[in-house]
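Of the protein chains in this complex, all but one are displayed in their positions.
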Amino acid sequence: MTDAAQSSDVLVAYDGTPLKQQLAKTTRRMKFRALLLTMPLVLFIIVSFVLPIGDMLFRSLHNPTGSNVAPNFAEAIQKWDGEDYPSDDIIKIFVEDLATARKNREVGKTVGNLATRVNYEIPGSRSLFTKTARRAGKITEGPYLDALIKIDKKWENKNVWVTLKRVTRDYTLSFYLAATDRKYDENESIVRADELYRIYLPILWKTIWLSALITFLCFIIAYPVAYLLSTLPLRTSNLLMILVLLPFWTSLLVRTSAWIAMLQKEGILNNVFVYLGFIGDEHRIQMIYNATGTVISMVHILLPFMILPLYSVMKTIPPSYMRAAKSMGASNFLAFRRVYFPQTIPGIAAGVLLVFILAIGYYITPALVGGNDGLLISNLIANHIQRTLNWSLGAALGTILLVVVLVLYWIYNKLVGVDNLKFG
Amino acid sequence: MPISQRIKTPGFYALLAATVLFLMFTRSIGGTFGFFLLFGIPLFCMTPLPPYASQGEKIWQYAYLATCTIIFLFLILPILIIIPLSFNAEPYFSFTEGMMRLDPEAYSFRWYADIFRFGMTAPDAVEGWWTDMWNNATWIRAFRNSFFLAIASTALATFLGTLAALGLSRPEMPYRSAITSLLISPMIVPLVITATGMFFFYGGTMQGVIPGYPDGLAKTYLGLVLAHTTLGVPFVIITVTATLSGFDRSLIRASQSMGANGFTTFFKVIMPLILPGMISGALFAFITSLDEVVAVIFMADVDQRTIPRQMFSGLREQISPTILAVATILVLMSIMLLTTVELLRRRSEKLRGLSPG
Partner (left out) sequence: MKLTKLLAGSAIGLAMVMSTSAANAAGELTVVSWGGAYTKSQVEAYHKPFIEKTGVKINSEDYNGGIAEIKAQVEAGNVTWDIVDVELSDAIRACDEGLLETIDHSALPAGADGTPATEDFIEGTLYDCAVANIVWSTIFAYDSSKIADGPKTMADFFDTAKFPGKRGLRKGAKVNLEFALMADGVAAKDVYSVLETPEGVDRAFAKLDTIKDDVVWWEAGAQPPQLLADGEVAMTTAYNGRIFNAVAGEGKPFEIVWDGQVWDLDLWVIPKGAKNKETAMDFLKFSTATEQLAAQASWISYGPARKSSAPLVGKYHNQDIDMGPQMPTAPNNLTNAVQNNFEFWADNADQLTERFNAWLAN
């Protein structure tokens, strides 16, 4: 701004500084003030939401079980080049670490923890470790490898040592491999899991496919209703809108219970069918505890998320466009297809993306009405966190799902913009 | 198409086809038309066709309105049907024959009584039943937990959310899009992921970080309040920003030009105008917390179980109509909340001159 000071025809503020500079300063201060208002919430969200998710990402890659249980061995084995067997010095450290861990029984640092960790990589090797640890204290002199083999033949298997070297490194990709139905083989190269054990990718595809189906059904059902609501006089449409909003405001669990009451074998729909003689009492239709139940109840639950954005877009389309098209000789169908429908695409994009995003991460409804073939990826994540306790695998699966959702969210943001989200 | 084969949805298509076939054949074509007319008429009265509409257009219109009616029934019927079901005298999730005959014997309040009695140490005691119920009845405890969590997290979410919305709606706000996306993201990220992260972070990583909480925030009310606040915030942001978008910013300058400071401007000018938005945001946050189960499943202790959590385990293990009785209460509550929000919305639109009144 040196030339600004030189030239006299530059506007200056009351204190003689160039007005441009002063304005910039004020704008900066106003920006700062606006930012300041959002700061408490931003900080709150970072602590209560972003850090927890970061924690999950971290845990999917970081599993220090190996080095917690056998700290000295974890360091020593990394020097092994993978040829032949580890040297007897290293194995001696291993035996000592096992004996110490067994003696201390410290939570999270027990032989059982190590055994569980290795068991993820070599199924069926759990008892190898617990058994060996029980006798590790009695091994006093080398050669240590032979002493171990005397306890259990499995120590002859080089893969056990290769795996031990791998699991004693704190950072690992093992869980991402497991989450995509892959694993390391004896040569440390990545191979697909045996076909009978592949579960995560098929479930992920199935989740995507079911979500797409749900989204499509929602769209088909929502479009005519949204159109009706947008064309009715405001007073009437407000009244009918309540029929859309009441489900929206009703507890998810209430709606799921309602669908159980409707769809179960002794439920209302089956009773009506039997009463009307449509099906025999013996042939009641299984509509719940399978994918059908999941799809029906989720369509019901997510329908308002499709109707509302469609409605808000349709409301802005003047009816005169359609009339103009028709007056120029277009048939009803043509007028709809060429004039009306293209204008509703922003609403469709918003509704479709929103419903798909919400469907893909659904947990409660599939857990209650999904039976076995209606389970989604979220249910597997919850299963690993709560039942099998393979937290790292749960975290890896969660991260994969998160990436899918964030990509969709990014697209949504680009196409629709988050600030256009509205309810009612 | 191996995947589509895996998805066994014949039941669903069977259901659709069944309804149509049923209408077509069991009740004859005339009957089918009667059915469509019956359902279409109320809507038809509301949407008069132009006088020049042809016969074909009229039929098309009837069919269309009938479809819409069926969709509205699909939306609302499952919710309404649980209300009579909750008065079942038998322990089933289905209408008994007695109920169909409207036999008063087949109806009872027993499941409502069960809400108060289940879990009490001595439900039939003459003295001390009140304390017993207050402290021990499972559903009563769930109601207390739910309302405590909902109120606390709503207060926090409304406060933080309104503040942030005020900043976000200022024209000079930098990084608006990025910050909005961040603040809305708790609504988008699947609850399982959020809950997993919170389970790890609050329970494990936070151990010993917060004074007074050496074991971290797992299984504490504080942890649950934080979780529910996080999930409620996006709703407050969305509703309050929407209200502020119609807000005439010259009012602020007018207020300032007359010498009002920031506080006075906020409380005397901004707040009265955005209050409807704030309250509906708060109600959204309230209902979100009241309805939230996943975080509760992952983080709450048995003593901290909320209504939906209790319903979840009830539906999984032993289905009893008590769940329907609770559900009925929740539906009535939703109707009340919805009415409030609708009234507020109309009031706000009237204030902003957007509605015919």
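The first chain written gets the first letter, and so on, giving A and B; residue counts start at 1 in each chain.
Everything below uses one rule, namely that a residue touches a chain if its C-beta (ideal position, glycine included) is under 8 Å from a C-beta of that chain, and two chains touch if they have at least 3 such contacts.
From a predicted model like this one, the values you see are computed outputs, not experimental measurements.
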Worksheet item: Which shown chains does the hidden chain touch?
Response: A, B
Worksheet entry | Contact residue for the chain not shown (choose from A:Thr116, A:Asn159 or A:Asn238) | A:Thr116
Response to the item:
Touch with the missing chain holds, among A:Asn72, A:Ser87, A:Thr130 or A:Asn159, for A:Thr130
Item to complete: May I ask which residue of B:Gly98, B:Pro123, B:Gly204 or B:Gly246 touches the chain that does not appear here?
Response: B:Gly204
Fill in: Per the touch definition above, residue among A:Pro202, A:Pro319 or A:Gly417 touching the missing chain
A:Pro202
Worksheet item: What residue numbers in chain B mark contact with the hidden partner chain?
Response: 6, 134-135, 144-145, 147-148, 151-152, 154-155, 158-159, 203-204, 207, 214-216, 218-219, 221, 279, 282, 301-303, 316-318
Worksheet entry | Hidden partner interface residues of chain A, rising order | 105-113, 115-116, 119-120, 123-127, 130, 196-199, 202-203, 206, 265-266, 371-373, 375, 380, 383, 386-390
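Keep in mind that, in the parts below, only the chains that are shown with their structure count from here on.
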Worksheet item: Between chain A and chain B, what is the gap in Å from one C-alpha centre to the other?
Response: 22
Response to the item:
Within the complex, chain A is touched by chain B residues 3-4, 6-12, 14-15, 18, 22, 26, 43, 46-47, 57, 60, 64-65, 67-68, 71-72, 74-76, 78-79, 81-82, 85, 92-95, 160-161, 163-164, 166-168, 170, 172-175, 177, 179-186, 188-194, 196-202, 204-205, 226-227, 229-230, 233, 235, 237-239, 241-242, 284, 287, 290-291, 293-294, 297-298, 307-308, 311-312, 315-316, 319, 323-324, 327, 330-331, 334-335, 337-338, 341-342, 345, 355-356
Worksheet item: Given the complex with chain B, which residues does chain A contribute to the contact?
Response: 27, 30-31, 33-38, 40-42, 44-45, 48-56, 59, 202, 205-206, 209-210, 213, 221, 224-225, 228, 231-234, 236, 238, 240, 242-247, 249-262, 264, 266-269, 271, 273, 276-278, 285-287, 290-292, 295-296, 300, 303, 332, 357, 360-364, 367-368, 373, 378, 381-382, 385-386, 391, 394-395, 398, 401-402, 405-406, 409, 413, 417-419, 421-424
